[in-house]
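All protein chains but one are shown in place.
And then chain A:
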Amino acid sequence: MLKTFTRAAGALVLTTALAQPAYADLSGTLRIMSDMSNPAPRAIIEGLAADFDAMHPDLTVEVDVVDREAWKSQIRNALTADAPDVINWYAANRMGPYVRAGLFEDITDMWENGDLTGLDSVKGAMTMDGKQWGVPYTYYQWGIYYREDIFDELGLTEPATFEEEIANCQKILDSGRKCYTIGTKFLWTAGGWFDYLNMRTNGFDHHMALARGELSWTEDEGVRATFANWRKLIDMGAFIDDHQTYSWQEALPFFVKGEATAYLMGNFVVPHLREAGLTDDQIDFYQFPKIGDHPMGEDAPTDTFHIASNAKNKEAARAFLQYVTSPEVQTKINAADGLGQLPVNSNATVGDDEFLQQGFVMLSQNATGGIAQFFDRDFPAEMAKTGMEGLQEFMVFPDNLDDILERLEFTRQDVY
């Protein structure tokens, strides 16, 4: 009943009521530099800025949208010279360089004084050295997206264990298709496979210890077990050929044409599949099946907002962070017609979309192991780069495993 009322009351009225008293006298200019450069995210950030601007008559909100890929290297210049007030980035280890260099503002007080409520589940991803350095605004699940129609045709059901996964895959291969499409040209897609295989084989804690550099790539038995499981799939011929030549988008047609039946991917793949002409009856989603007896860990990369330490209008910046994470705004921007992702606030409503609903249930009820960010966000940058290159090589030449692990170990000794 209360929820219905909240929704009916409308987002704007409530947020205005909440935010106005605390920050009624915001003035000056709020400069936001954002990497939300794809069409849908761009509309969201521009809408957010316009709404926030309208709420505060004396405040001017300026948005500068930078290409998402370019931003990954431009953020350094942006934070050091004439810093904007609010910027986009990623949670967890990816914050490290900026936190250590003192370029992100410490906003622990906001997390502690009750300005940010309903965000407990994502607090860990924003914490570094016991302090919080920003707020999340969206995240999304990873999982195995598959062709429901082909599964029906072959009489397959969603597998719950790795044995079932392999049995399914064998039937798919026998029907003349590949089990999984993947494009590893830009490496990270292979990182997703490793994340899941390792979290399932050895558990979430093992995976995080590996990410923190506490385990040896060559000595640890668990790591080898993960690669052995992966190898089962590779030796079956489960993955499409020549995947090292394709980007993740170039691997989509295999799925769309039905030459491969599944794709381990983030939820952002769904709009691409729909645009390619697949209906929701043809696509479905399941959680990566269980391998060892461990609570399931999941990848759910979180995108964030931060305040630059050199910001000029920190008061307005803080108000904006609070605004973005409020339940109403979270519901609105993550809705199916917005970002189409999951809201970070537990009081927000998940978008009306079968994949968002399934993903939300999976992450909130069936990810008891823990939530990881992703291979290239959990591992330090250099380890991630060498690591993903090794994973790609392993997928093409599994016999090179010993050599690959030695290289990763060499990098580990150097990085941590």
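What we mean here is this: a residue touches a chain if its C-beta (ideal position, glycine included) is under 8 Å from a C-beta of that chain, and two chains touch if they have at least 3 such contacts; residues count from 1.
In this section, contacts and distances are computed from a predicted model.
Name of the non-displayed chain as stated in its UniProt record, restricted to "Maltose ABC transporter permease", "Sulfhydrogenase subunit delta", "Succinate--CoA ligase [ADP-forming] subunit alpha" or "Ni/Fe-hydrogenase 2 integral membrane subunit HybB": "Maltose ABC transporter permease". The chain omitted from view is touched by exactly one of A:Gly28, A:Gly47 or A:Pro97, namely A:Pro97.
Within the set A:Ile107, A:Cys169 or A:Leu187, the residue that contacts the chain not displayed is A:Leu187. Screening A:Arg42, A:Arg224, A:Lys312 or A:Lys385 against the full complex identifies A:Lys385 as the residue touching the chain left out.
Among A:Asp109, A:Asp280 or A:Asp414, only A:Asp414 touches the chain that is left out of the view.
The chain not shown here touches chain A at positions 69, 72-73, 76, 80, 97-98, 100-101, 103, 185-187, 241-242, 244-245, 376, 381-382, 384-385, 389-390, 392-393, 396, 407, 410, 414.
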